[in-house]
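The block underneath contains the structure these notes are about, expressed in structure tokens.
A protein chain is absent from this complex, but the other protein chains hold their places.
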Amino acid sequence: MGLTDFLVRAAARRPSVLLVTMPGGTPVRLAAERELRCRGWAEASTPAGADLLLVAGPDCPALRSGPDRLWDDMSRPRVRLRAETAEAVAPVLDEGRARLGETERGPYGAVDPRGHGGPPMAGPGEDRDGLTLDRLHLSLGPFLADWPAGLVVRVVLQGDVIRRARLGEPYETGPADPFWSRPWIRASAGEPVPVAEAARRRAAAHLDSLGRLSAVAGWPAEAVAARRLRDDLLEGAPADAVLPRTMRLARRVGRSRSLYRLTWGIGPLTAADAHAAGVSGPAARAGGDVPARYRQWLSDTLDDMRRLDDTTTLLDPVAEESPRGRWDTQRPPSAALAGLLPRLLEGTELAAARLVVASLDPDPDEPAVRRQEVARG
Amino acid sequence: MVDAGKWWTLPVAPALLLGFAVLAVAGKTALDDRGAGRSVTPVGVLRPLLAVPRALVAQPRRLPASDRLLWRLGVVTVPVAAVLSTLVIPFGNHVVADLSVGVVWFNAMEVLTWAGLWLAGWGPNAAFSLVGGYRFLAQGLAYELPLMFALISAATGAQSLRVTDIAGAQHGLWYAVWMPFAFAVHLTGVLAFSFLGPFAYPAGRDIADGVLGETSGVDRLLLRAGRWLWLAAGAAMAVPLFLGGGAGPGLPAWAWSLVKTVLVLGLLVWVLRRLPALRADRYVELAWVVLLPAAIVQVLVPALVDLGP
């Protein structure tokens, strides 16, 4: 089996990784994305294309069957890994590669994914144009590439047009804390937080959302650029190191005529509708379609980067918006954003629906805070 | 004069195509590495080739209620059609088969990818995969007609469907110079039928890699190789159609073909990173309302020139 040994070891040199983020696992996901980018390992979208399964974040009993199902779908050689903290990511990936190189060898029988019995049978119904076509029931999330981890939207599809959409039932999570809103939570609790730290966190959050939107829009090169900037910001890069690069990114993406042509008119949300739904933050201020929202993120990011050196002012959690809107522990901004989804998704095509979700980018970790507080109170 | 049908061209043509495809993959990886802030090394840019050992050792996957036969047929069709298309593409002074209907042959092979990708999306019985297969048809309806008229422009200019005649008819003045629109539409079509970069819509990240999503092992390798083989074949075809083939001062014909193909390939690889995915629901209107009428006007130009003398 000398040849097989050699092939397995060669293939294991640069494994492709299926990254599964559990609710509350944002810092681990960020560390993993950064690590994969620096190593040049591919990030797989499906179990079929993956060698390593990396489950990032704290354990969540309600969603435990998800990674199990993905694992069953992966063909051997494969290795399953788990990283609960950001520091654990790099050693865990090293271990995964080593184990992949000496994993048990074939000949294998065919893998029989037992978890998913294929999509349920479609039944007919009337479509957008009044024709009778098959309706397919499908669930988007909780684990989908470039999708808010843990969010579940159940859709009824005809062709690739979404006829009906509703949010999945909330599930119990462990003690989660929303990474992107941490400075606001700490400031609400009375801790002094410099405004520079909050601005840094908010700019990184917008760049993270922008990276996800670019990936969903099929522009991986700009997704990488946005995520690099995000990682540099979180590592504490000074303003003069990141500002010029962000301005170039804003020029390439924000002023891109092709991206505008491809996304205008998708997911319209007027400022009035946004306020009525309880949305504050960039989505409400943009008051428009997908391009309005990504342009708002870009200009907000640039504004925040000019405040990175302001270490004297303290964060006022009421006056300053958290990344997704005014922070309110009882009703975090992402809850309102997620609540908008069913209305905005109905009647859109799948690609447009992905753009709408990415351009609002609700953070499922935030509503988790609310349920926890309610449970405690 | 162009030599056709030498026995050694039969193995050399696919090998050359593969070489160009590997070159394109390496170029794309180098650009990606630079964009991601990694160091660009000659060995590092070849790491996509590790997909070959990975495919060979991977365990086969069986999906519930999949149509294994059609799936496999579709996956194999894409790279095979790409290789068959090169039969009529002259390289320097040699061509495998100098068909009198070479341009139509290339077009027919390219259209086989329609069937191949739709089957590849249909076979696994998975929603995202199927959406990917349908997306390629929508994309095909958008790019195909302008591409056909671009090919017809070159054929009309040379008054022949034989690819070597078209290359020979451009005495010093390339068709790319006086039919720039047809050239641009051809290059767009190349990106579209290799479903890469801005035309990666059927294999989009938003539908978890679409047609590629459920494939693993050798199937995945064949489909991914098929994309880059098509990119290389399309670039190689642009040289005789629009850039005068192997003609040029100083160097031998094969060297000119090599240089021109690599330059076209480089341009295409550079464009891959510059645009977001052109979704067919938007692109089809641009294709039919703007590109198609303009392509027909472009055909009129060589037609009038031919009438001239």
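In order of appearance the chains are A and B, and numbering begins at 1 in each one.
The rule we apply is simple: a residue touches a chain if its C-beta (ideal position, glycine included) is under 8 Å from a C-beta of that chain, and two chains touch if they have at least 3 such contacts.
Just so we're on the same page, contacts and distances are computed from a predicted model.
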item: Name per UniProt, for the chain absent here [options: "Thiolase domain-containing protein", "Thiamine import ATP-binding protein ThiQ", "ECF RNA polymerase sigma factor SigD" or "NADH-quinone oxidoreductase subunit J"]; value: "NADH-quinone oxidoreductase subunit J"
item: Touch criterion as defined above, residue of B:111, B:218, B:247 or B:263 at the omitted chain; value: B:111
item: Residues of subunit B (touch criterion as defined above) contacting the omitted chain; value: 65, 67, 69-70, 73, 99-101, 104-105, 107-108, 111-112, 114-115, 118-119, 122, 125, 134, 137, 140-141, 144, 161, 281-286, 289-290
item: Interface with the unshown chain - residue positions in subunit A; value: 121-122, 124, 128-130, 133-134, 159, 261-262, 264-266, 347-349, 352
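Please note the rule applied: only the chains that are shown with their structure count from here on.
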item: Of subunit A, residues touching subunit B in the complex; value: 4, 6-8, 10-11, 13-14, 37-38, 40, 45-46, 48-49, 51, 73, 75-77, 105-106, 108-113, 116-119, 136, 138, 144-146, 157, 159-160, 214-222, 224-225, 228, 256, 258-259, 261-262, 349-352, 354-355
item: Touching residues (chain side subunit B, partner subunit A) in the complex; value: 31-33, 35-38, 44, 47, 50, 53-54, 56-65, 125-127, 131, 134-135, 198, 200-201, 204-209, 212-217, 220, 273-279, 281-282
